[in-house]
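Below: one structure in structure tokens.
Here we show just some of the chains, and they stay where they sit in the whole.
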Amino acid sequence: MRISQKVKKILDNYESDNPGTKSKLASILMHGKLGGTGRMVILPVDQGFEHGPARSFAPNPPAYDPHYHFQLAIDAGLNAYAAPLGMIEAGADSFAGAIPTILKLNSSNSLARPKDQAVYGSVKDALRLGCAAVGFTIYPGSDDCFGMMEEIRELAEEAKASGLAVVIWSYPRGGDLTKEAETAIDICAYAAHMAALLGAHIIKVKPPTAALGLDAAKKVYEAQKIDISTPAKRIAHVVQSCFNGRRIVVFSGGEAKGDEGIVAEAKAIHEGGGNGSIIGRNSFQRPRDKALELLGALIEIYQGKA
Amino acid sequence: MRISQKVKKILDNYESDNPGTKSKLASILMHGKLGGTGRMVILPVDQGFEHGPARSFAPNPPAYDPHYHFQLAIDAGLNAYAAPLGMIEAGADSFAGAIPTILKLNSSNSLARPKDQAVYGSVKDALRLGCAAVGFTIYPGSDDCFGMMEEIRELAEEAKASGLAVVIWSYPRGGDLTKEAETAIDICAYAAHMAALLGAHIIKVKPPTAALGLDAAKKVYEAQKIDISTPAKRIAHVVQSCFNGRRIVVFSGGEAKGDEGIVAEAKAIHEGGGNGSIIGRNSFQRPRDKALELLGALIEIYQGKA
């Protein structure tokens, strides 16, 4: 595989990683229509675990089949496909080598009360399934956050030693956090920074709002006149919070919404210097042709064509 | 062992499994009177743990003897026999090779208050006892559900690496779930889907009712007009929720009831595309000849003869 200069420069930021992990990061960065640009679009399908099968797949029934998602990610020319153990197992052989996969190692569910997640995948699973990376969610702010960080620490150490990349979903939740605070720009930037400090190669956060969640932070944002007035400026602040751009950061799409909203969001991510989108429900819950159309539009944005 | 085309096709769905595990799945699918049809009837005897010996066996005293159940499963031509450690140990040698066994690894009991189970069997136990699979119960919704999922994760990883199959009993219970919600169709399909995501080869759930348990799900079932009006349609929805039929799903019989009810249930399972029944109290609590008669009737249904 020929590595583009852009990607080479990104890889250089991962100074401490072994060649195995770097080649896995490269495989994601060089794959699909955005291969070599340093930008990426990833398809994540863990909503079945989080919300149940009907809420996830009934709007587009072919999506009940795990093969559907592999094929969608491949056909759309995405960089990678992320999913829980069972979903990857169900297509690992049919699509072996066809697209980099990210094994999600933990998930919550809508029936459970504690703000925690079950760890149900392992680094050994990722290796036997030929995955490029493992994915893990932390809930900064939750009363279980220290435990979750200790879980990913152990898994990340094993993953790095095994030549895999590590993706951290950093979703503030629980504890004293209000619903609004969960996506406030200071909290979001903080969550992204913590994922970087925990050693993540790729960081996934939600697009931040202009709200400020912590009083102590509010004072600093005002005193230092940090510009968080537009979506792109907020994205740029998150990127800065990820070691001044030395770590890849992608943004999730959140709840299903109209095409316009998604496209506007991607433009802001692109303009703010974010590395891309990780977009689930907004792609697999619409008919396949519509999904390919939307994903194509996002790719054009990250290609700088739109 | 000659593998039927039907079974071959089912095995193909287990893309990521090693030949050891596949051959154990095949041994269950090819055994007994339903061997080769892709359907199965399993005898589970863990009620002694869950309800005590008298409530389980007094209605049919020969059932106090562990050998009774091995023999019943063999004589009825079932696919497999599932039981806790002690029950399997007590007949493992006498019936070695005579019928595939599933070692249940955890159980609750009627004296305990927490909605949890004790893990009292291991993968090493299953291997030394010549079992084809391990069985594990999770309680989605319970406050211990994350812990239970993490237990089965570890056991399932070891089982798969050891060439065994994994059966998950997925029984919603505890937390905010009402008694009615435990068997509501949306909750049941969700529970089955989570078992699939956790990497189960065979999923066991209770037959779902037409109730809807989660408000968020209710909206989707109505908006998407998911047909859950008949037992067979509900079974089909559960099958769809198990990776669109890529995973084997069987249904338990629940409390002892009349023959008619059981037969009707099996017909719905058969019609809805479920893989079969796992039927305990309704078989071993009646006299042996009656049990053989009823099990014979079920087998005929799954053979498509009734």
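In this document, chain identifiers A and B correspond to the written order of the chains, with residue numbering beginning at 1 in each.
Keep in mind that, in the parts below, a contact is a pair of C-beta atoms (placed from the backbone, for glycine too) under 8 Å apart; a residue touches a chain by one contact, two chains touch by 3 or more.
Bear in mind the structure is a predicted one, so any value in this text is a computation, not a measurement.
Every protein chain here is a copy of the same sequence, 2 of them drawn, and the whole complex in this file adds up to 5 copies.
Please note the rule applied: only the chains that are shown with their structure count from here on.
In terms of their C-alpha centroids, the spacing between subunit A and subunit B amounts to 36 Å. Those residues of subunit B that touch subunit A in the complex are listed here as 13-17, 140-143, 145-147, 149-150, 152-153, 157, 161, 172, 175-177, 186-187, 189-190, 193-194, 196-200, 214, 216-217, 220-221, 224, 226, 237, 240-241, 243-244, 246-247.
For subunit A in complex with subunit B, the touching residues are 48-49, 51-55, 58-59, 61, 64-66, 84-94, 107, 109-114, 116-122, 124-125, 128-129.
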